[in-house]
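Yeah, one chain of the complex is gone here, protein chain that is, but the others are all in their spots.
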Amino acid sequence: MIREPLIFELSAKGKKAFSLQQLDVPSKKEILENIPTRNDIEGFPQVSEVEIVRHFTRLSQTNHCVDIGFYPLGSCTMKYSPKINEKLASSPDFMLSHPLAPQDLIQGNLEILKRTEELLAETTGMDAFTLQPSAGAQGELVGMMLIRASHEEKGNPRKIVLIPDSAHGTNPSSAHICGYQVREIKSNEKGTINVDDLSQNMTEDVAALMITNPNTLGVFEDEIKKIAYIVHAKGGFIYMDGANMNALAGICRPGDMNVDVIHLNLHKTFSTPHGGGGPGAGPVGVKRKLEPFLPIPVIEREGNQYFLDIDRPQSIGRVRSFFGNFAVIVKSLAYILSLGFEGLKEISEIAVLNSNYIRKSLEKDYYLKYESPTLHECVFSDKFQREYGIQNIDIAKRLIDFGLHPPTMSFPLIVHGALMIEPTETESKRDLDLFIGAMKQIAKEAKEDPKILKSAPHISYVRRLDETSAARNPILKWDYQTDKVKKE
Amino acid sequence: MIREPLIFELSAKGKKAFSLQQLDVPSKKEILENIPTRNDIEGFPQVSEVEIVRHFTRLSQTNHCVDIGFYPLGSCTMKYSPKINEKLASSPDFMLSHPLAPQDLIQGNLEILKRTEELLAETTGMDAFTLQPSAGAQGELVGMMLIRASHEEKGNPRKIVLIPDSAHGTNPSSAHICGYQVREIKSNEKGTINVDDLSQNMTEDVAALMITNPNTLGVFEDEIKKIAYIVHAKGGFIYMDGANMNALAGICRPGDMNVDVIHLNLHKTFSTPHGGGGPGAGPVGVKRKLEPFLPIPVIEREGNQYFLDIDRPQSIGRVRSFFGNFAVIVKSLAYILSLGFEGLKEISEIAVLNSNYIRKSLEKDYYLKYESPTLHECVFSDKFQREYGIQNIDIAKRLIDFGLHPPTMSFPLIVHGALMIEPTETESKRDLDLFIGAMKQIAKEAKEDPKILKSAPHISYVRRLDETSAARNPILKWDYQTDKVKKE
Amino acid sequence: MSYISLSDKDKKEMMKAIGISSLEELFSSIPEELKLKNALRLPQAHTEQELMCYFGKARSKNKYSEYLSFIGGGAYNHYIPFIVDYLSSRGEFLTPYTPYQPELSQGTLQIIFEYQTVISQLTGMDISNASLYDGASGAAEAVLMAYRIKGKPKVLMAKTLHPQYKEVIKTYVRNVPIETEEIDYSSAGRIDFENLSQKIDEETSAVVFQSPNFIGVIENIKKISTLSHKHQALSVVVVAEPISLGILEAPGKLGADIVTGEAQSFGIPLNFGGPYLGFMACSRGFLRQLPGRIAGQTTDVEGRKGFVLTLSTREQHIRRERATSNICTNQAWCALRATIFLETIGKEGLKEVAWHNIQKANYALEKLCYVKGVKKKFTGTVFNEFVLQFSREWTEVENFLRKKNIIAALGLEKYYPELKNCALFCITEVHKKEDIDTLVEAIDESLR
Partner (left out) sequence: MSYISLSDKDKKEMMKAIGISSLEELFSSIPEELKLKNALRLPQAHTEQELMCYFGKARSKNKYSEYLSFIGGGAYNHYIPFIVDYLSSRGEFLTPYTPYQPELSQGTLQIIFEYQTVISQLTGMDISNASLYDGASGAAEAVLMAYRIKGKPKVLMAKTLHPQYKEVIKTYVRNVPIETEEIDYSSAGRIDFENLSQKIDEETSAVVFQSPNFIGVIENIKKISTLSHKHQALSVVVVAEPISLGILEAPGKLGADIVTGEAQSFGIPLNFGGPYLGFMACSRGFLRQLPGRIAGQTTDVEGRKGFVLTLSTREQHIRRERATSNICTNQAWCALRATIFLETIGKEGLKEVAWHNIQKANYALEKLCYVKGVKKKFTGTVFNEFVLQFSREWTEVENFLRKKNIIAALGLEKYYPELKNCALFCITEVHKKEDIDTLVEAIDESLR
């Protein structure tokens, strides 16, 4: 395979990929008198359009992605992102819509936002939504701020947020930024929240419980109502991390479980593409009592006119510029509209079917720490394979040789050597079977030929990369000076 | 690498990638009474949208293309196709423009066509153009028909068309369909037309000479004026195959060389993408005397209004439906506009520079049958390598291992074991050097390790394919029945 | 804009390597007298923004899209699922050449193979080629092919074959010893079988007819094919609206020997007439006479399945003047689009789309026939087009409707002088019931 150089290595004076029309006003150098200007942006690229196109086309082909194949990253809901939604979101009218345009001239945009809020509220059983958070983590932060604001209003912001030990890393981090101490709640042998542990920890110092449902093991917190009762009894709130909504959409609603605040990840359940790490969107839904605290602006309607309400004295304030990731929201609205209720329900049903098919097919080959029924994902571990010196990372890297993307390994922390598998509803049986076949083969190899796992991957664009030295001796950019010296 | 199955192998009942809205008129079965209808299209695909997207995305990655790398197919002018032209040509307004729409409602389209005709005429020095031919070969046929019509008008269609032995296969084929016998003219030791041979063959039975300039060796027919004089003296016409216009644009004009008819390949010189084998466009330019014979419709202008003239009694008639490959023509107009005169001249200059750089760099390693100066392409052969049992195809297949596309090999027939190399102007020196390096390496391997060439390619999606048995035992479609039997 | 990739330094180095000191020297083989003395009169180089501006202005002179239109006549407005645009615009599909090096072109080749398969399935024929320029050249190539097969000088063409296809056939056969004759249509709008029976004889190579034909009526392919075969003539069926194949029996099952036509309906935009997609399928026996590229399945040295262009001894680059056709560059990318389109809408989808077309067109036909002053011209069953005759001058009706922002139909008198005040309407799945009702009302008004 040809190695693709850095663009800087292709750069040379005199090449260009861009032309600007003639300046049609007089050019006056003196404008910049007394202002420090730059003559040259050292090392900045100069290449031709062909070179740009080839550079990015070639680089693109070194990526795995949903459009190429199975991508069972647990907790990430790597479902197919419908292309029509990309087209709808990139219409020239939207692309040229200025966020500070007079409100009467962008009524269509406001209607789209409002409609999305309404449909998300209906889907989750919450009373009101803000679409502003840019991603799940910002949603969590906003959600915690709402809770804090409510407590503050009652005179005491409280100190602690309870978080199960199975939670995603953003949960404690968000709680912390919001000024709370994090206290971990143990999981029980079913993998769900230990209600006794919760009861003991649930004091009047606790602002909220952050719960993920189904949790990161894919297990439904079946005592959720009891849990909510315990928390509410002490004046706390239930915050639900809705990252796993793909298991529940059209089946049941967090609002009906007495959840007070929830964030959704539109780039998971609602199909917007992950783009190699964003942009996403992390709308936050609340029950009526928390609505006054929502970040500004809030979209309101008066007769046929929508407007942006910023006069909200109890609001936590502004959490980002403008109104959220509008283009992402457009895609998710298109997705909801394309499905309707039956279609929405079907995604959960099939996501759970696919996941359970994988679980069933692999349960003899890989260790499943928790036996509870699971919904949209399941978490195996490398326990059987560790006998042969094989860790989850070796299994993961070997999967690459089969043209498949590995599962999530970095969490949940309660499963050592985790292999967290979420197939989503858009996969075909053929793709599931290819994955199952590869995993079985790997389990066999682990016993019979562990070296092949240790040295994997073998046929990828690069082989196993040295992450340790990358962190120890960070090279974080191409260096013009070093390169120049090298060349001379 | 994962092998991509045929779509039919993924197909199963119940999968779909398309939804149609509810029928909003009454459904009446009786309409089709007495008409033979079908219940089932046996074997027709039924797959999901994800499967479609993955199928085509994966298949696409097995293609080499200009957007991926160097593609020096001689005579094909595989230059970069600017993306902006794609966007311009696929504007919704064009995409929805019906060819039979009332003419006053599509004045913009007619203006675009007329403008393109004018600019091509200016560029080639011809008097009038028709944009209708769908590709070069259809252009040739139309050109020959024009010539025949003119001879017929004078009372004798004549019998023979002279064609140099170096010509592209479409030349004799087109002449033949137009009812002419083909007589081959020998090339001289310079690789150009043997003027004596031409003089001897040029009788009053000869309708035309079909000439390619620069010819398929990349050599300019420097006696073109004398040649034209000889042909014209006997009442014949000069038809020029303009496939190699990329060597001349902005430098000199076929019209000034006394060429009577020319076709251009917009998908070569004028940058429209080849699309894996079309669509192209093969506009034909003529001198004034042949204008009355142009195919209908002809676009005319009256005041500010354009209209389609079909009342042309001398016309050869209609040669295709509607007005030619409109969307392709739009792209080529955009290309001409983007370049201007200086830019147009630059493409020829750099195309010729690049080609001569390759020629110079490889002339010690590969045999160059003709020593004449060459323009945009050069034709080496495998003569040196044949000593070691290596043929041009082995060299070609080995180039694939270097991530490069091989040169043209199927012609010109006057060079045995030809390697016809046309780099075009859009290549970078780095890409030229990679090619030169690979070719030198291969020349070395041919001597030292010829087996590696014979067994090439080694790292492609498929290895060397058996073309002989493909032709001997043709399998030209997936067979539902066979597949069913196989499955049972 | 400039699309050159050489830096100033590169140019110098290369010139030095070649041994020249100016670019002009590269052109020393061109006689001075032939070289341009003055700059060409071309517009100034445009930037991207200026190009957008130029074409924006040109487009703004097109007003057609502001109208509710019901014209067809060989170019059809069907909904194209967005993934057709999306996938076909990938550089890997747009920017390769014809797949001369199969090892680097498996994507293109496998897709041609799939295309040949779906075309064979739809037409009910044994084999398909990889594409031809358009429906008209398909019809012309079919005539030449039939002549190569049968060697007899007469070719009968239905009068209801698309008028432009007829013209193109005439242009193509001008220099070939073929005589064409036209066959009348009946009051049903189908081929006048008696007229055909009279004209067909043992000197006939082929009967060429379209179904649904240009005036919208579905032909009796079986009957015509049987008669053709009786006279050792080929039955050449032209399909200009192949969406119809989603519901109508495959011509191959009704006796067709060659099925050719226009596949623009399969995911190719109207594009003011091009590029479109000529298709051609035939019985296995005629394989060696089929024009155009053909992809075939084979294996590589490791025994893996792969695809190649095959049977190229039929073609110009091998056979030169004795080739089956001069075609070289064809419409591969349009065939790619058609393949994506067909595989996307799928078995059920194609049937459904065809069903919508026939139902909507017949709904419109029925409604319009209730209007006073409107007459259904032909009695035969129609697919998505039909002819109406008006009690008033058609051009007057047309102008009236234009003022209501409706382009209702194609006046037929210029194609068939006998069809005075007749017009051809086309309704597809993109028309809503309310569009049809708007049309009916406007026509009613125009005749009052």
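Letters are used for the chains, namely A, B and C, taken in the order the chains are written, and counting of residues starts over at 1 for each.
Just so we're on the same page, contacts are C-beta pairs under 8 Å (C-beta built on N, C-alpha and C of every residue); 3 or more make two chains touch, one makes a residue touch a chain.
On a predicted model such as this, the values are computed, not experimentally measured, just so you know.
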item	value
Candidate in contact with the missing chain, chosen from A:D127, A:D205, A:E291 or A:E346	A:E346
Given A:G179, A:G235 or A:P450, the one touching the chain that is not displayed	A:G179
Residue, one of A:P164, A:P273, A:P292 or A:G417, that touches the chain absent here	A:P273
Chain B residues touching the omitted chain (full complex)	12-16, 19-21, 46-51, 53, 57, 83-84, 86-87
Interface with the undisplayed chain - residues on chain C	48-49, 79, 81-82, 86, 89-90, 430
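To be clear about the criterion, only the chains that are shown with their structure count from here on.
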item	value
Leading chain pair when contacts are tallied as C-beta pairs	B-C
Most distant chain from chain B by Cα centroid	A
Centroid distance [mean C-alpha coordinates] between chain C and chain A, Å	46
Residues within chain A bordering two or more other chains	15, 48-51, 53, 57, 83
Multi-chain contact residues (two or more partners), chain C	1-7, 10, 45, 47-48, 50, 81, 83, 85, 91-92
